[in-house]
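One protein chain omitted, others in place.
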Amino acid sequence: MIKVGIINVTGYAGAELARLLYNHPEARLVSVSGRSAAGKPLAEVFPHLACYDLTVEPEIGDVDFAFSALPHAASADAVAPLVRAGVPVVDISADFRLKDPAEYAQWYGVEHPAPDLLPSAVYGLTELNREAVKGSKLIANPGCYPTGALLALAPAVKAGIIAPDVIIDSKSGISGAGRSLGLAYHFAEADGSVSAYALDGHRHLPEIVQELSLMWPKAEGPALPVQTVRVWPPEGKAQGGRPSVTFTPHLVPMTRGILSTCYAPLLPGALPPGEAAKEAVREVYRDFYQGEPFVRVVDAPPATKHTWGNNLCLVHPTVDVRTGRLVVVSAIDNLVKGAAGSAIQNMNVMLGLPETAGLDAPAVYP
Amino acid sequence: MIKVGIINVTGYAGAELARLLYNHPEARLVSVSGRSAAGKPLAEVFPHLACYDLTVEPEIGDVDFAFSALPHAASADAVAPLVRAGVPVVDISADFRLKDPAEYAQWYGVEHPAPDLLPSAVYGLTELNREAVKGSKLIANPGCYPTGALLALAPAVKAGIIAPDVIIDSKSGISGAGRSLGLAYHFAEADGSVSAYALDGHRHLPEIVQELSLMWPKAEGPALPVQTVRVWPPEGKAQGGRPSVTFTPHLVPMTRGILSTCYAPLLPGALPPGEAAKEAVREVYRDFYQGEPFVRVVDAPPATKHTWGNNLCLVHPTVDVRTGRLVVVSAIDNLVKGAAGSAIQNMNVMLGLPETAGLDAPAVYP
Amino acid sequence: MIKVGIINVTGYAGAELARLLYNHPEARLVSVSGRSAAGKPLAEVFPHLACYDLTVEPEIGDVDFAFSALPHAASADAVAPLVRAGVPVVDISADFRLKDPAEYAQWYGVEHPAPDLLPSAVYGLTELNREAVKGSKLIANPGCYPTGALLALAPAVKAGIIAPDVIIDSKSGISGAGRSLGLAYHFAEADGSVSAYALDGHRHLPEIVQELSLMWPKAEGPALPVQTVRVWPPEGKAQGGRPSVTFTPHLVPMTRGILSTCYAPLLPGALPPGEAAKEAVREVYRDFYQGEPFVRVVDAPPATKHTWGNNLCLVHPTVDVRTGRLVVVSAIDNLVKGAAGSAIQNMNVMLGLPETAGLDAPAVYP
Partner (left out) sequence: MIKVGIINVTGYAGAELARLLYNHPEARLVSVSGRSAAGKPLAEVFPHLACYDLTVEPEIGDVDFAFSALPHAASADAVAPLVRAGVPVVDISADFRLKDPAEYAQWYGVEHPAPDLLPSAVYGLTELNREAVKGSKLIANPGCYPTGALLALAPAVKAGIIAPDVIIDSKSGISGAGRSLGLAYHFAEADGSVSAYALDGHRHLPEIVQELSLMWPKAEGPALPVQTVRVWPPEGKAQGGRPSVTFTPHLVPMTRGILSTCYAPLLPGALPPGEAAKEAVREVYRDFYQGEPFVRVVDAPPATKHTWGNNLCLVHPTVDVRTGRLVVVSAIDNLVKGAAGSAIQNMNVMLGLPETAGLDAPAVYP
């Protein structure tokens, strides 16, 4: 049995790691840390984790594998010594996701605490990066929004059928905001209400743009150049060749789940005209995700509830034939495929375990 | 006092009309009809309307003014004789919204029951059509989604600052589906879940396209032609000069409210570059809606809860300066500004009453 | 117009006062105070109150009438000088509810700040105390739980049909906890969950017991003495002649509303045996509340949603004929009849205005 530790078990991602690891056949949770709750039994902090006989410690003890669920900056600080000591780590924070420390500083407002580790960190969207994950000792676990958006868009991007002019409209349950208190997350304020936020730019935007850029086929021939699509500003110099992405997150009155509705113009001739385009695009997606245990291409628009508590991403691609637009809807549980589940999936791949170990359970529905 | 009747009071729009009329200073609800509940006291069907001493009748009686809250087709059948008898009517159904009876037949699956009345019917989005409403005897009350979307987009369209390439991503509370039963509206299925629906085309789409087309400035000079934006199909002939609109409705686990997030590319030079574009676009919107009692341009993204039970539309326009895209978020209560409230607003304008009569109450928050 | 001020408008009760006063025909809100938000426009703190052109002040200005929505202790401090200056006040806090300052100190953990005002304060459950409210300058507005429980029990208590052995099981929406932050009110924690709290004694218990004691018919003849019912402890000395009351509040995942299910054994011979008892008890209640504008005795179990946003208390009394127990279910909106609505009702009575002024609106349903 692999001895596993969770750094900062007291947030929702940390607690979800503990929940999922409970039934992992080859890993055993032996140590959990957390600052505010240090010294308390885990069962007191989280009654649903009373199945564990663990106490929250100030620091995790001796482990074979570590997850960090600390906030950004604090996470890199905690993770760096472990990595340097040879302990493989999945970092759920944002610290190792952006390749460019300057971009990190710009979006997170602090200097990166361990820029020397960035080159060796692998962006752990397992389905798109499995080989790199295998050989890695430090995984940057993707953000919850990027996970849903990238899995929704990757097949179309890689197939070269859409122009780099993407809108991602995401609807998230409120656990995505974490366990910290805030007026917007007070039940009486959030219940019965939907709102958009971070219209000036959410921290997950650069992560989405970076990964889309990496996977976008380099324009060589007839593909529509970026500037044809982006009509403003006239110069179009700001994006530096990156796809033009508008990302709008919304807060929805539910506890778990992210639904991402993604839009992009189809390139001329990319798909057969008319209704046939719908089946054709579904075929592209089915081929792309064939054999993937945690991505399912579905024929009807998914509901986030179909993924409650499990590690699936449901993807429904279709075409708005009136406008020639690709529309893809993806659904995940933000705490599982969007955080703790994909972290364990990455651990499994890193350690050569069966990828589905500990993760093969149906969603809790209704 | 104007004697008012509600045809089909037993759905949510009908009941909401009754609720709002209770405090109308110049109108009195004297007659309500409904087929399934005929013969029952209104207080039995809706305990919250026990303030009325009315019985649900098979047909409404003698009234000075009528609202129809019947489903489509049935509504035109019921409304036609009233209109012909000279009784002014606001029809909440879709029957008189589309100008073209062929388009009606295509989307609603039946021949229009009273096509001769179509030319005299006025599309009652009051803010955009006030003068026509004033002189009308038959108002087609706008659909709930079109109301939020059109109020969000109209200032930008009329100012000529966006290309006719629009995405409307709407999130609706479940009362929008009406009071009829359906598995998707069962609490245990809808709670804790978000989903998209009608991806092949929602009935509110042709209504939105029709109204946007009517208000769109006719391209004469430097404005970007449609086909530059729409890249597929190559021919681009399908739309007949209409703006290209993708509309995706979503079901959200709340009872009331629609949030519409609208996207369109800004035309080159339409706004000052950079951050200044945000204030500039807000200025366009504030000017457009100056003096409007029921549209408020707000500086922060609105929450649907800020409109619970009242007739406001909150509009927050901004610019994604990274991509040159206009982003407008609007919030309404689908049963008030999206149905019963705007119907009363139209009645007020038709009859020369103060436009806010009976509608001037703050939202119920939280 | 009466010039009205709200002390501490920034909580839910304060904001609800402002909402309801907006349409009061004879009172005008001219001044609002609040410490944390002092200096901000009211519309910024509460977008739904943008209909007011008011700024939150550190202290309210010159008014004819004041409401205090401050927390306990702070409220008495703020209210005392106003009362002494002759300004009539309704205090929504708990400060003037308990007659005995020692009991206040025991339950609220502080010495009463103005015990000299206690004798002149009137407990403002209007339906039960209307004459005293009329002549008063200082109203202790009842707590939300006591309002629902006392209106549910009063007719039976005063009719002498139940033994003084009462259980009140209440289910409250989360706005009852106020606008302050707390983990239990975080959406992700409260959603999808019901729990009981304050099992060792909620602060509303002494208030309920005090008022029930005052209204309970003094045992003189055949009525069952208290000690026959209470079987433990054997001595039964702790209660000092007061009715034995167990009160259990619960938190329910909704924003507004309190449902109180109240149980008490019927006295022998109090009602006709068998099914007839049900109609008989309903008759007792209908007689008791005849003519009351804000209490409605209903024939079917009410839902809290039937009172959303309005000042009604719906009461459904029945008998469990298998066990000889009275069961009464009452429903209120905790922020209206349970706080701001009843406060305005009290103001109306104090000032000789029509009791329903500003309060006569149907609930917002669904």
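As written, the chains take the letters A, B and C, and residue 1 is the first residue of each chain.
Going forward, contacts are C-beta pairs under 8 Å (C-beta built on N, C-alpha and C of every residue); 3 or more make two chains touch, one makes a residue touch a chain.
Computed from a predicted model, the values in this text were never measured in an experiment.
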| item | value |
| --- | --- |
| Hidden partner chain, touching residue among C:Val79, C:Val245, C:Val315 or C:Leu359 | C:Val245 |
| Contact residue for the chain not shown (choose from B:Tyr22, B:Phe65, B:Trp107 or B:Tyr185) | B:Tyr185 |
| Hidden partner chain, residues of chain B it touches | 12, 173-175, 177, 179, 181-183, 185-188, 190-192, 253-255 |
| Touch residues of chain C, complete complex, unshown partner | 163, 165, 167, 169, 171, 173, 188-189, 191-197, 199-201, 224, 228-234, 238-239, 244-246, 248, 250, 252-257, 259, 261, 263, 265-270, 273, 301-306, 308, 316, 318, 320, 322-325, 327, 329, 331, 366 |
| Interface with the unshown chain - residue positions in chain A | 12, 15, 18-19, 22-23, 46-51, 175, 191-192, 255-256, 296, 298, 302-303, 306-310, 314, 360-366 |
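Throughout what follows, only the chains that are shown with their structure count from here on.
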| item | value |
| --- | --- |
| Whole-Å gap separating chain A and chain B, where each centre is the average of the chain's CA atoms | 36 |
| Mean-CA-position distance for chain C and chain B (Å) | 39 |
| Euclidean distance of C-alpha centroids - chain A vs chain C, Å | 47 |
| Residues of chain B whose C-beta touches two or more other chains | 191-192, 255-256, 302-303, 306, 308, 366 |
